[in-house]
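Got a structure here, written out as structure tokens. Questions coming.
One protein chain is absent from this view; the other protein chains keep their places.
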Amino acid sequence: MSGFSMVEALNRALADELAEDDKVLVFGQDVAALGGVFRVTEGLHDRFGDRVFDTPLAESAIVGTAIGMAMYGYRPVVEMQFDGFSYPAFEQIVSHVAKMRNRSRGHISLPMVIRIPFGGGIGSVEHHSESPETYFAHTAGLTVVSPAAADDAYSLLRSSIRSDDPVVFLEPKSRYWHRHEGTLPVTTLNIGVAQVRRPGTTATLIGYGPTVEVCLAAAVAGSDEGWDLEVIDLRSLSPLDTSTLISSVEKTGRAIVVHEAGSFLGMGAEIASQLTEKAFYSLQAPVLRVTGFDIPYPSAQLEAYHLPGVDRVLDAVARSLSY
Amino acid sequence: MSGFSMVEALNRALADELAEDDKVLVFGQDVAALGGVFRVTEGLHDRFGDRVFDTPLAESAIVGTAIGMAMYGYRPVVEMQFDGFSYPAFEQIVSHVAKMRNRSRGHISLPMVIRIPFGGGIGSVEHHSESPETYFAHTAGLTVVSPAAADDAYSLLRSSIRSDDPVVFLEPKSRYWHRHEGTLPVTTLNIGVAQVRRPGTTATLIGYGPTVEVCLAAAVAGSDEGWDLEVIDLRSLSPLDTSTLISSVEKTGRAIVVHEAGSFLGMGAEIASQLTEKAFYSLQAPVLRVTGFDIPYPSAQLEAYHLPGVDRVLDAVARSLSY
Amino acid sequence: MVDNPIETNSPGSGTRIDPGIVRCLPDQTRPTSRLLEHKLTSDELLHLYQRMVEIRRFDELAMSLQRQGQLGVWASCLGQEAAQIGSAYALADQDWVFPSYRETAVGLMRGITPGDLLHQYRGTWLGGYDPYKHRFAMNSIPIATHALHATGLAMAAKRAGDNLVSVAYIGDGATSEGDAHEAMNFAAVFAAPVVFFVQNNHWAISVPLSAQTASPTLADRAPALGFRGMMVDGNDVAAVHRVMSDALEHARGGHGPVLVEAITYRIESHTTADDHTRYRTAAEVEEWRERDPIARLEHHLDSLGMLTDDIRRSTREAADAKASAARIEILQLSAGDPTELFQHVYHGERPLLQEQREMLRAELRAWEEM
Partner (left out) sequence: MVDNPIETNSPGSGTRIDPGIVRCLPDQTRPTSRLLEHKLTSDELLHLYQRMVEIRRFDELAMSLQRQGQLGVWASCLGQEAAQIGSAYALADQDWVFPSYRETAVGLMRGITPGDLLHQYRGTWLGGYDPYKHRFAMNSIPIATHALHATGLAMAAKRAGDNLVSVAYIGDGATSEGDAHEAMNFAAVFAAPVVFFVQNNHWAISVPLSAQTASPTLADRAPALGFRGMMVDGNDVAAVHRVMSDALEHARGGHGPVLVEAITYRIESHTTADDHTRYRTAAEVEEWRERDPIARLEHHLDSLGMLTDDIRRSTREAADAKASAARIEILQLSAGDPTELFQHVYHGERPLLQEQREMLRAELRAWEEM
């Protein structure tokens, strides 16, 4: 098979960081012998020994001990096995990971990465398809990123490990096996910078993680309607690259945000508010949101109805154009 | 002293529910002999015996055992001692409280109330002044309310206890001791309905919990500038009474949302997005947000700089009018 | 050898049963120093044998349905039948069960139909049965969290004066979670009638027991928190039944919670999505296969002269027939009207969800028309 998948890219990013910086540690549940339930850490234990290790089954402890290690100068990269299992660590993340630098008046840095496979579309059981980004992106002190493509996954993960700020790294499960042409290593944009994946003039589609692909597919389909849609991949949810979004909307006058999380207080809300405030006179229609429903993530046979797909995006474009 | 404080109103609401429905239970840390650190449960243990009881120091257990009790037909009202100590219960709240009805296809109701004193302005130490409403209001399956006045606190708490949906009840600490004229019991509006606290035509100020008072004070101050400001008290954050907000904005053409939580993915983002989408042609300016900064809640001597005050609200009105 | 040390223990708190691991049925694979009396009649033993065979057959069916793409995933309980069936058989009707995702045998023992039980794995809904009818709570996937629900329900029942015990089924891995500790501590402090039934199957996905705890037992957690802990051979259905009966009696009698550590083994991979050959040896699995709980009981029944070829055959046939019926029931499961997605989120109606439901309804209509 040519190219590399996102899983392979993440694996390689971990390996390269482990090789270059002996302060990097990788741990969590089932990351050693098994190589992670998605095989993101495959082979790393063999290669790096006890720098890649399994822990008992306790997420608060995984994040909490990582804090102590980061205080001591290590750069822990921990895995929450699934989005829905990051919640037991919520207190450690919100009360300590996010606040330690500030509390200590800058004395303590916590250079740690919390990797979380997130999002749906893989036919899984409950708690395995959540989109918890709002919880983290709303929390001051955290950096929250999500790659949409395999090459970016590699580069973003390496930058996240090198960041002196703690990073919540959201890996879109449904994109894990998608292959990218080319060879590693690659260097993509910095954390905090969004990428225009496709330029266009009719309207701006904004996605991240799993929905960038949906936006790109909608853009292709939209050209049948004569629409020239711009697609932006956020890459970083916090900080948010507002200026790239504003530039785009100043050109297109219309924007649609697409994500799997529910609409209510989803990223779309923040983006719509900022764009409305900062590009008020450019907008010819309200920023629209195409999102998962505001319901608990549904069972496998129903998820297709829940997830934002190409048709819903195109409907939203049409609605936007009708203003 | 005439009238009653919010603490007294909440205490009376609990007492009246305990008296009328023997399925109601009240528990948490220090709620029995001590009567709660804010005295909200004062005297209830004496009057209702072991239906009001202290637990060991473990928030996940307080919420988790409440789930089991609610399944068995009780109506637990649990207290998280402070906003910042609700996070250890986050997993139970998000993964179970919010989702149990849906998971069980409607078989299980969880009629429980999670009381959380929230917000700042009381000169407290870290973790005691948080505004965690986004975390809860973003979570499908939860009802999230917050009273701004003592009479409403009484009525909202009684309705919350009677609700068959789980309710996160956010009590604005800085309003605890504010007195309301009149006598209890009172009945105010239903959950889900916002209240216009002051009618006006120049712009709409939208607050909830601790910031309604700020909005009202700004409205009074604004009349010096010749502004006739409308003030809306949300009362319920989820569900959000969008139609009351739309009607107001259709009249005023301008809105400013005021809250203590940070702006990024705060309630202001959701309100701004919905208003922009649903009242696009009425809005003469973007919906503006006056909020706490996007930083960890600061120490006592600095909180005055952080909290949205009358001046910032008035500045925002001026900015809104300049569009 | 038959002995009876369980009754000699002071009830109430802080004690762990001697002499360590309780066994009642001979184990062919190792010398057993002493066996305790069990509490089952021959008819009951035979009944349990039949249920174990039937439920194993069901587990095989589920495995094969998963392979055929009819189930999204399957978490086999193969090898844990004695632990699950022996404990479930000891329950009274009014008792409540709080299961994890692996308690298929317990669910079937509580009378839930295979179809109702498998919605979650077929992906047709997140749950499917009426938990009140069977006193079998919703499967809990987040590890250890449901131990708190079990404790809360027990506290509630005690308060109501109802004579029931609430049983939390958790795994060895689950004991590492904070929630497990909090549940045990609350149960002890409130002397709640809960049994924490820990199936120590030696693995939490790929993490072995030795990486989960530095203690030689999980049962010792109980006395450290002031309540009773017991250990049982989890592959010995009669011993499990006996220890569980004692535990339930203890809890029912108002003496507070009990932790039962049932020592068993997960023969299959964690789920069908897992590959256990990556992290454990074939020899280890083989060793435990030889301690198969069904073979153990079979051997015992044989030694009592109770297992004719006829019974073996009829047992197998009955199991096959039930599996066929189950197969049909499972394949008929469907997700139903997608707009039900909005129906159970809240008790009351919500404008936001009504809007979203109308949008979906319009889409469904449009698709139909195409």
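All chains are identified by letter, namely A, B and C, in their written order; residue positions are counted from 1 within each chain.
Everything that follows uses one rule, which is that a residue touches a chain if its C-beta (ideal position, glycine included) is under 8 Å from a C-beta of that chain, and two chains touch if they have at least 3 such contacts.
Here the structure is a predicted model, which means the values were calculated and not measured.
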item: Touched by the hidden chain, restricted to displayed chains; value: A, B, C
item: Residue among C:Asn185, C:Asn201, C:Asn235 or C:Thr315 that touches the chain left out of view; value: C:Asn185
item: Touching the absent chain when the full complex is considered, from C:Val53, C:Leu225, C:Ala247 or C:Ile263; value: C:Leu225
item: Residues in chain A touching the chain absent from view; value: 25, 50, 55-56, 58, 60-61, 63-74, 91-92, 95-96, 99-109, 140-141, 143, 163-165, 192, 239-240, 242-243
item: Touch residues of chain C, complete complex, unshown partner; value: 13-14, 176-182, 185, 188-189, 191, 211-216, 220-221, 223-227, 256
item: Hidden partner interface residues of chain B, rising order; value: 29-30, 32-35, 37, 54-58, 60-61, 84-85, 87-88, 123-128, 263-264, 293-296, 298-302, 305-306, 311-312
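Here, only the chains that are shown with their structure count from here on.
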item: Chain whose Cα centroid lies at the greatest distance from that of chain C; value: B
item: Closest chain to global C-alpha mean, per-chain Cα centroids; value: A
item: Intercentroid distance (Cα basis), chain C paired with chain A, Å; value: 36
item: Euclidean distance of C-alpha centroids - chain B vs chain C, Å; value: 41
item: Approximate Å spacing (C-alpha centroids) for the pair chain A, chain B; value: 30
item: For chain A, residues contacting two or more additional chains; value: 84, 87-88, 126-127, 264, 293-296
item: Where chain C touches two or more other chains, by residue; value: 125-126, 142, 178-179, 345, 352
